[in-house]
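Excerpt of the complex: some chains, original placement.
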Amino acid sequence: MSARTLAELAAELGGVVVGDGSTMIRGVAGIREAQPGDITFLANARYSSHLAETQASAVICNREPREAPLPLLQVDNPYLAFQRIVRIFRPEAFRPPPGVHSTAMVAPDAVIGEGASVGPHCTIEPGARIGDRTVLMAGCFVGGKAAIGEDSVLYPRVTLREECLVGARCILHAGVVIGADGFGFAFDAGRYHKVPQVGNVVIGDDVEIGANTTIDRATTDSTRIGDGTKIDNLVQIGHNVVVGRHCIIVAQVGISGSTELEDYVVVGGQAGLAGHIRIGRGAQIGAQSGVPRSVPAGETVTGYPAVPQSLFKRISAYMQKLPQLFQRTKALEEKVEKLEQHQKESVR
Amino acid sequence: MSARTLAELAAELGGVVVGDGSTMIRGVAGIREAQPGDITFLANARYSSHLAETQASAVICNREPREAPLPLLQVDNPYLAFQRIVRIFRPEAFRPPPGVHSTAMVAPDAVIGEGASVGPHCTIEPGARIGDRTVLMAGCFVGGKAAIGEDSVLYPRVTLREECLVGARCILHAGVVIGADGFGFAFDAGRYHKVPQVGNVVIGDDVEIGANTTIDRATTDSTRIGDGTKIDNLVQIGHNVVVGRHCIIVAQVGISGSTELEDYVVVGGQAGLAGHIRIGRGAQIGAQSGVPRSVPAGETVTGYPAVPQSLFKRISAYMQKLPQLFQRTKALEEKVEKLEQHQKESVR
């Protein structure tokens, strides 16, 4: 673990120090848990109130002027600066040694790249290819003719089924299942008949996939995940889905078969997308939304069924006033009845 | 890979050719990805517009008259015909060899059926029974006295806990957990006490269970899944649930304890069912619905809380007009006030 002055860190990150640049920084921590010697960060305005109490020796924040009882390191993107500082103070710890563990079962014709690490109890089937420096931790399964690019990491017990492809610099967390059969059945004569799922899954470079997430293989052709897309835990991605580049898919989202996400789409946690729809570039889907139809590029939608965010907020506010609205309507009805009564009488 | 004329395929499938029956078919693919020589299919009307552009040499469709620039193979059930054609052009690929892998740990008194395959790093505990020709891929766990019927397939890393039973011709995808303890605790003196879950899970024949799905064992007695039922990925089925025959349960559904589904029920993705309710034969539950009470046979319900589908659609449409409704009510109130004012004055 190295130590730096705040001024040195500012130089590395392209930031500005407000306060004592000679402050020594030895570590990095959250705003509430930081100890003297730590630098912390303020990325979420909700935590501004913690600034007064933190024991940190400095705080990374954006370039807005602010009062604080400790030195500031002002940058354009505090979260990005934090990411770099973590790398400085906590270089990556344990890395499994290269080579194939004696308990791993590797088919004779599988190709294991230079410097790759295949952990205990892994199974690698015929024709599979593991890229250079890629790490498979304990208990991973790589099916026949599947392939993984360079510098990827598979945490324990990942299943990559036959013929599925994973790019370079990907991270697949524990329990991920890539390439299970898509959910397709033809109904006939009182029962469901399995439609063979003979496609595969193709995952780009720099993709991260969360623990126990499942991505199904295509019926024919490929289910695709684009470069740079990040997927959280327990997400379900159906057969023949196409996800673009640099998308964010938060935990427990479900995407039904054949739906397409263009680049830079963000899907909030637990949202569900119907099948055979298209989500335009940069669209944002609110958490827990149910999306029954296509969403234009750049739109933000929320709700069940999902509507534009501003409409959703108004609807939500009005829904809470529904009981009053019924009362108001009842009052109106009584008044109108009286008016009508009076009118009848005055006519008579 | 075989090649057939379109007329030959029509004869096999009981279909009718519209166009050149001598067209040679060498493969099968999705409508957008198909190449010359492929047959494709049109099961979803949304894709009709792709017919003009597909490079496929023929298309499977229903018996409705239609214009198309390529030969048609008309059948009663296009998706079923597609299923059969996939089997013709893509016979099942890799099948693990029969026998017990040298790294598998099989209890001496476990029974492994004839032609069964037990893959690397599997664990089979005392008294378990594996049916003839059943395949356990790498890393599966079969607990004490558990049993699996004939011709079933367990993909990598399936966990089948002690005393649970799986029928014949079942498919359990990677990461499935059958027979984990039901979620039952008795609260007393400020803390929860675990209620032992001493029942099991009983799964019928021809059941398919998706990746990372969990089906809990019963408190006493059995959690049951009926013959022919198909369950998607990441589904949660609680203790003592009884699912009938030929049901469809889409991804990420949750079914709470002791609820019963009769035969032919369909539950859409991410729906949640309360405990101790009954879903009647053939009922359909919309995606993301929350179902707090029993549903009669044949009914289609949607929403949170779930109501009949037609009512849900009307409510959804009206919800989007709520902001206007509040405005209309406000306008009415103003008008009525003026009317009242005027009436008072005219009385005076």
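Per-chain residue numbering starts at 1, and chain names A and B are given in the order in which the chains are listed.
The rule is short, and it goes like this: a contact is a pair of C-beta atoms (placed from the backbone, for glycine too) under 8 Å apart; a residue touches a chain by one contact, two chains touch by 3 or more.
Values in this document were obtained by computation on a predicted structure and should not be read as measured data.
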Copy number across the full structure, from 2 displayed chains: 3
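In this text, only the chains that are shown with their structure count from here on.
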Interfacial residue positions of chain B with respect to chain A in the complex: 28-30, 32-33, 44, 46, 77, 79-80, 82-83, 86-87, 90, 92-94, 101, 103, 119-121, 137-139, 155-157, 171, 173-175, 206, 208, 210-212, 228, 230, 232-234, 246, 248, 250-252, 269-270, 287-288, 304, 316, 319-320, 322-323, 325-326, 329, 332-333, 336, 339-340, 343, 346
In the complex with chain B, residue positions of chain A that touch it: 103, 105, 121, 123, 125-126, 139, 141, 143-144, 157, 159, 161-162, 175, 177, 180-181, 183-188, 190-196, 198, 212, 214, 216, 218-221, 234, 236, 238, 240, 252, 254, 256, 270, 272, 274, 276, 290, 304-305, 307, 311, 314-315, 318-319, 321-322, 325, 328-329, 332, 335-336, 339, 342, 346
